[in-house]
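The structure appears below as structure tokens.
Only a single protein chain was left out; the remaining protein chains are all shown in position.
Chain nomenclature is as follows: A and B, assigned in order of appearance, with residue numbering initiated at 1 for each chain independently.
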Amino acid sequence: MALDQRRLEKARKPGFGLGLLKGMGVTLKHLFKHNTVIQYPDEKQDLSPRTRGVIALKEENCTVCMLCARECPDWCIYIDSHKEQLPPKRQGGRPRKRNVLDRFAIDYALCMYCGICVEVCPYDALFWSREFEYAEYDIRELTHEKERLSDWMESVLPPPPLEIGAEYPGSPTRAPETPPAGAAARGTAASTPAADDAGGTEEQPGAPVAPLGGGGRTPDAGAAKPPMPDVGPVPGEQAAATPGRDGATGREETSAGEEAPRGQAPGGDGTTEAPAGAPPGATATPPDATATPPDATATRPGDDDPPPESTGEARADVKPPDATATPPDAAATPPDATATPPGDDDPPPESTGEARADVAPTMTSPEGGGPAPEEIASLRETPGPNVEVPHETPQPTALTPTEDPDEVYAQVLKEQQAKGSSPQVAEARAKVARVKAERGIARGPAPSPGEEEGG
Amino acid sequence: MAMTTEGPRRAAREGGAQGRLQTEEMILNVGPQHPATHGVFRLLATIDGEILINAEPVIGYMHRGYEKLVEQRDYRQITNLVSRMDWLSGINNELPLALAVEQLMEIEVPPRAQYLRVILCEMNRILNHLMFFASFGAELGAITPTFYAFREREDIQRVMEATTGGRMHFGFFRPGGLKEDVPRGFVDDALQGVRQVIERLPDYEDLLVGNEIFKQRTIDVGVLDKEAAYSYGVTGPIARGSGADMDVRRDEPYLVYDQFDFDVCSAPNGDCFDRFWVLVREVGESARIVEQAIEGLPPGPIMGKVPRVVQAPAGEVYVRTENPLGELGMYLVSDGDRRPYRLKIRTPSYNNVSALSHVLANTYVSDMIAILGSFFFVLGDIDR
Partner (left out) sequence: MFDITLATWQILVIKVLVILTVVPVGALVGGYAEHKVMAHLQHRLGPMYPGGWHGWATTLADGIKFLLKEDIIPAAADRKVFSFAPAAIMVPIIMIYLVIPIDRNLVIEDLDVGLFYLLAIGSLSTIGLLMAGWSSANKYALIGALRSAAQLIAYELPIVLAAAVVAMLAGSLSLIDIVEAQNFPFALWPPGIGFVAFLLFTVGAVAEMTRVPFDMPVAESEIITGPFTEYSGMRYIFSHMFAEMGHMVAFGGIAATLFLGGYKPIIPLRILEYIPGVFWFFGKTMFMIFLFLWIRPTFPRVREDQLQKFAWKFLIPVGLVLILATGAWVLYV
């Protein structure tokens, strides 16, 4: 590089002492600068929620599937269990078996803090906490048993919201269009860049950087497209609880956990192996339903252990097609109430895979050096159905109720009883529906365009 | 400033005015525990007074048997192991592994994942180079750049920690993309961190590059000529400091590097000063790449279509990437299992260090320290 060569040659020339003085000036400048030293242990750094400090165990969720112990590269997780027989659920059924956890220990002297166990746990029983001050004098004390691991749960933080442009699993934030509509969308998108600039940039208050993907992205341009279905309540606590981030301001966003899967959702179209023999939907519920029916209506996710939402997402991980249909609601409610609408709704995530394949048809292999700029541009125009894109108009948190909550309660209760759910389940679902009606949140994605959802 | 040992050596041989002066050569063991060698590195030095006649590097003190370890682990576990090789550029170690598996399995990585990979790798490059900036100064006796550089590293490391959870060992890449998407604020923080480094770097450069004492210590010291660099297989900033114009990111682009505008900086003289110069310039170039990548960051998924159990089909592939220290290559032979049949890792520091005995012949003892400092190597990378 010509410019650098010249500078290099100039730098190599002797400076006769001037460089020394300049250096002294630099150090003197620092003498008068404000010091940024954090004086540990009196002051502590505010670590991020993802910081890998210690692994916490939520015992209730553990089904002793042993996946964590198997996947650990150091084999530092020690699990003991035994099977118990439980009485049958209904009269005349067969006795149920349950795994009971006897011992769950993580040997932190061996642990390399890779997080594979946390990532792989299908039932969200392991979480990262950012505590790191547990040094011991005796190495045997570094093997944390079940009780100590459960104590660490108090320090677990909810996962931070993801960056703009990240894809969340779950219901489509926008109904995926068939290719002709997609072309029309791109056409209309091109014609309304100005409006979206305003909409795009106001999504990031105070962001010094250009809005990602340019302002020209109009996911909802075009009258033919349905309005965005609700993606669920903005967990206010989560916005408050996520440390230091102010992103969740008045936007509806899925409180997606980062445990959410990536390609495993679209992998549902056949390339995935059947996830551990769990058929979609139905058996996803028992662990959560038994755990939280009374809490279901206390839809303050922050009250319970931090990520019940991500329970939903992790279950979504295991059973892609249906359970991912609705995000955080699914955590609070057994998914059935909202599971049926996705059934008749716009395509389950399988076809999102295809739709996305349509949208970005020529993602090149790594050898080719990456996708061409045109593909990236087209991806930006139509980023895919599950991608969080800035709304044109941010959705407010507090919404006006559209239906009478008590009526909704009674109605849902009747529906559930008609379907044959147990009384606790019916009540729980009815309560949730009532709360949703109070807050004006739709109880499911829009079944058809044009129907006003109040959100 | 040219270092000549001819005068003193001739005097020692011929004995000066008094006739024959008997001198003996001393064998000095530099390391394995020594502040100047970056780790457990031993240099068997034969010294005649202040002159180093011959230096033989002895490695292996940190051999952990990586290539055997990985034969018993699947790819996600290997990702976490492999980032401990060159621990200063953790995420760059994970990259060729992910690329190799993706090539074998023919997985398409979504663009967002590729852009994010580039951002993370380049930020790690900045971290690595700042670390060597710090240690080079410290070895020469300039203790202040250490603290300044570490403070700059903090900004970027905080971003890495918020994203991946770790400050040094990240374990973030997976075959097919990334483990998870980046948290909110990543874009702002990354951009700010990188821009801050670029803003303050000229100041710190003045402390060293502009300093006459530093120039005296490093110009024409430890010259590695281009042919020797080629023949020893030296790559990375050391080779570029010797005038070799090689950079895997530009010559055989992987990820999305072909879409970024960056310069490959090389310097012709091959001495310590040039190597350091290349190091500092590369920080600037990495920052440019990060800025461009952030501006062009597309939305979308960050994981391609990957089966639940990652099994590479039978086959073999060699992938090379530009590790901050040089060319890191992984030769993956798979027999269709979840675990590799053989993973041979070609690390940059191993080859870089092999050129040491060539460079260290007939230098001063203090120059040895300067040269060791300018041959940016990490022991974990050499020994694996």
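Simple rule for what comes next: a residue touches a chain if its C-beta (ideal position, glycine included) is under 8 Å from a C-beta of that chain, and two chains touch if they have at least 3 such contacts.
Note that the structure is a prediction, hence the values are computed from the model and not measured.
Enquirer: Just name the one of A:10, A:33 or A:140 that touches the chain not displayed here.
Expert: Within the whole complex, the residue contacting the unshown chain is A:33.
Enquirer: For a quick check of understanding: of B:75, B:214 or B:331, which residue touches the chain that isn't displayed?
Expert: Selected residue, touching the omitted chain: B:214.
Enquirer: Which chain A residues touch the hidden chain?
Expert: With respect to the unshown chain, the touching residues of chain A are 20, 23-24, 26-28, 30-31, 33, 35-37, 39.
Enquirer: Mind listing the chain B residues that contact the chain we can't see here?
Expert: 3, 26, 28, 35-36, 50, 137-144, 146-148, 151, 207-208, 211, 213-214, 216-217, 364-367, 369
The working rule: only the chains that are shown with their structure count from here on.
Enquirer: Report the inter-centroid distance (CA atoms only) between chain A and chain B in whole Å.
Expert: Inter-chain centre distance comes to 35 Å.
Enquirer: Please name which positions on chain A make contact with chain B in the complex.
Expert: 1, 4-5, 8, 11-12, 14-17, 19-20, 22-23, 26-27, 29-30, 36, 47-52, 71, 73, 112-116, 119, 128, 159-167, 207-210, 212-213, 242, 244-245, 247-248, 258-264, 266-267, 271-273, 275, 353, 356, 360, 363-367, 369-371, 373, 375-376, 379-380, 383-384, 386-389
Enquirer: Flag every residue of chain B that touches chain A in the complex, lowest number first.
Expert: Residue list for chain B touching chain A: 1, 73-74, 76-77, 80-81, 99, 102-103, 106-112, 114, 144, 148, 151, 158, 161-166, 169, 171, 176-188, 191-192, 203-204, 206-207, 209-213, 215, 219, 253-259, 263-269, 273-274, 277, 281, 294-309.
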